[in-house]
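All protein chains of the complex are present and in place, except for one that has been dropped.
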Amino acid sequence: MADTMSLTAPYTDPGLGAALRRAERPNRLRALALALPALVFLLVTFAAPIGVFLTTAVRNPEVHEILPQTTVALEGWDGQATPGEEVFAALAADLARARQNNTAATLGKRLNYESPGMRSRIMSVTRKLDGFAAGPLAPQFIAIDAAWGQPDLWAIIQRNAAPVTPYYLLTSVDLGQDAAGGIVRVAQDQAVFLDILGRTLWIAGLVTVATLLLGFPTAYVISLAPARIAGFLLLMVLLPLWTSLLVRTTAWVVLLQTDGVINQVLLALGLTSEKLQLMLTRFGTVTAMTHIQLPFTILPILSVMKTIPAGQLRAARSLGAPAFSAFWRVYAPQTLPGVAAGCLMTFILSLGYYITPALVGGPRDQMISNFIATYINRDLNWGMAAALACLLLFMTLSIYLLFLRLVGAERIKLG
Amino acid sequence: MWLPAYATRSERLCRLAVVTFAFAVLVFLVGPLFVVFPLSVSKDPFFTFPIEAYSWRWYADFFQNARWTQSLWNSLVAATFSTALATLLGTLAALGIARPGFPARKAVMALMISPMIMPVVIVAVGAYMFFGPLGLTNTRTGLVLAHAGLAIPFVVITVLSSLSTYDANLTRAGASLGAGPVSVFFTVTLPLILPGIVSGALLAFAVSFDEVIVALFLTGAEQRTLPVQMFSGIRDQINPTIMAAASLLTTVSIALFVGLSLIRRLRRG
Partner (left out) sequence: MNTMTLERRRLDEAPPLTSETMVAFERVQKTYDGRTLVVEDLNLTVRRGEFLTMLGPSGSGKTTTLMMLGGFEQPTSGRILLEGQAVERLPPERRDIGFVFQNYALFPHMTVAENVGFPLRYRGVRGAEAARRVAEALAMVKLGGLGERRPAQLSGGQQQRVALARAMVFNPKLILMDEPLGALDKQLREHMQVEIRKIQQNLGITMVYVTHDQSEALTMSDRIAVFHEGRIQQLSDPVTLYDQPENRFVAGFIGDNNTLSGDFLGVEDGFGVVRLADGSRLLTTGAAGIPGSSVTVSLRPERLGLDNGTRQGAENRFPARVLDRTFLGDRVRLTLEAFGDPSLVASLPAADGAAVTPGGIVTLTCRAADCLTLTR
């Protein structure tokens, strides 16, 4: 009797888990060993580079590397009055070395982010170092530029003596620090980043909605078509996916030209009396992106639709539901997993667009990725590029996590 | 079209509208891909229709210009090597992940797939910054490594999908009949998942061959790839030679796609 009872009770034994792990360990290790090369490879060539890049968003090496003595001298400063002579002396010594090492410009550029005019102040003092007379240096600094007497200026130097700065990250969301170090909104004319962020989200959202509106009925028709025709229609969805993104963008550049095909057609049909400006517009950008993303939205929806048995709609109809009602209340809800997968994927990918806005969009259609590239290529401002990258990555990963939760990485299919 | 017998008149009209709409969307999808072909053989350097006269001059331009031919060669080389690397690493990884008892499968998959969804600019700048001190920028090696990373998820996904239809009992059967793990892999598993591996390799090739942004950051004039050459061309002044290049790229894509479709059919049949 006791034996029979123990059969039904869940068998729990503290030693059992350990025994299982011991027995399973070789299998687990063997499985892991197979994936290890790819994992290590991705960590080294993919994750580590991104990680290192992102850390530049908070790295602040300039002041404490180029002005080491000043950094030390400012440690005791109370921030209230003009610092003492020893600080000026330290700065002069640091700048002299900076001139030898050609690092003064780097320093000037960094401090200029915080307070416009700092670059020229640093550069002019550095140039004039040789002309300094013996005796107290403070008055001579102030003679070159009265700002050297202001505590605010020294506060900036003191604050940036730390090897880590919140400056770039704050700036990327239109925030800054006042002289006391408090977080404040930046002036209206400098507040551009929230606009870029909002625009990126807006364009990605528009593209997602557009692909859904175009893609859902298309997927539905493909799922209904007889097998042979459906196969052909599916080819029409897959083929663009295989064509280079650049080629597809190029095609849109050509189509959207003022003398391009679309304007020709519109004129010929009498839909417009004059040629429309389509290139370098938001409309053009969203159209091209929608074209490129459409297969990503259609395919998951289609694969879900294929699994919904035709009997479902028949059953709904036989139970008395009118056609539209049957579709909306029985069929449509079952497509939701596909809709979620397709839309999330399109939204994630749209957030990171670079090529298409760069070639088809105007200045007001550039997305975060374009600004990241611009900060690297034109401004050589790695910190700002990294801060924007953090922002973009944060949004992308949030939605990716949602995607993993709702859909799962194992369910991604390719055609 | 494709209506149940019980459909009412209004339903038929509605269905007709939906089908028409879907076909319009499909034309929207495919149409732009084929715009480049006629323009690439137009005699005139304007991108207008109808085309007055045909000529191969833009292709001649392409193949006589060392910049274009060099970039085509660079693309082929980079794509070949990154495909080889990604296929090897991705296949091994998929074999591991598919095994029962693989630890932290979800997390590992999330990481393996992430290159697909990562904004490419971030990948590109990261690689540019990280590879610089290692002397890998402006080298083909650097480009191959970065492209292989981007292509691995495609291989992992296709091989995993072919493994999901692979019956684990076949491996057991092989073992019970006396074949060791390595023999079983080469005589039983590999032949059966080969279509998946080849599909993955084709995708990996396409990923590398079409990629612009990473190549833009990692290559100098000597390693410049075809898409990069095209991209700078479009930025400067779009010209018909670019149409010839785009047509070539599209042809390669379609060839890869047809190859893949044939493999899929073969696997099913």
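Note that the chains are named A and B in the order they appear, and that numbering of residues resets to 1 at the start of each chain.
In this text, a contact is a pair of C-beta atoms (placed from the backbone, for glycine too) under 8 Å apart; a residue touches a chain by one contact, two chains touch by 3 or more.
Everything numeric in this text was worked out from a predicted model, so none of it was measured.
Student: Can you list the shown chains that the absent chain is in touch with?
Tutor: A, B
Student: Which one touches the absent chain: B:50, B:133 or B:191?
Tutor: B:191
Student: With the full complex in mind, choose from A:17, A:51 or A:117 the residue touching the hidden chain.
Tutor: Here the residue in touch with the unshown chain is A:17.
Student: Touching the absent chain in the whole complex: find that residue among B:43, B:106, B:172 or B:265.
Tutor: Here the residue in touch with the unshown chain is B:172.
Student: For chain B, enumerate the residues touching the unshown chain of the complex.
Tutor: Within chain B, the residues that touch the unshown chain are 167, 169-170, 172-181, 183-184, 187-188, 191-192.
Student: Using the document's contact rule, name the residues of chain A that touch the chain not shown here.
Tutor: These residues touch the chain not displayed: 1, 3-4, 7-8, 10-12, 16-17, 19-21, 23-24.
Going forward, only the chains that are shown with their structure count from here on.
Student: Centroid of chain A to centroid of chain B, CA atoms only: how many Å?
Tutor: Those two chain centres are 23 Å apart.
Student: Inside the complex, what are the residues of chain A that reach chain B?
Tutor: Against chain B, the touching part of chain A is residues 24, 27-28, 30-39, 41-42, 45-54, 56, 214-215, 217-218, 220-222, 224-226, 233, 235-240, 242-248, 250-255, 257, 259-261, 264, 291, 294-295, 313-314, 317, 323, 345, 348-349, 351-352, 354-355, 358-359, 368-369, 372-373, 376, 382, 385, 389, 392-393, 396, 400, 403-404, 408-410, 412-415.
Student: With touch defined as at the start, can you tell me which chain B residues reach chain A in the complex?
Tutor: Against chain A, chain B makes touches at 2, 4, 6-8, 10-11, 14, 18-19, 21-23, 25-26, 28-30, 32-33, 35-36, 39, 46-49, 89-90, 92-93, 95-97, 99-103, 106, 108-123, 125-131, 145-146, 148-150, 152, 154, 156-158, 160-161, 199, 203, 206, 209-210, 212-213, 217, 227, 230-231, 234-235, 238, 242-243, 246, 249-250, 253-254, 256-257, 260-261.
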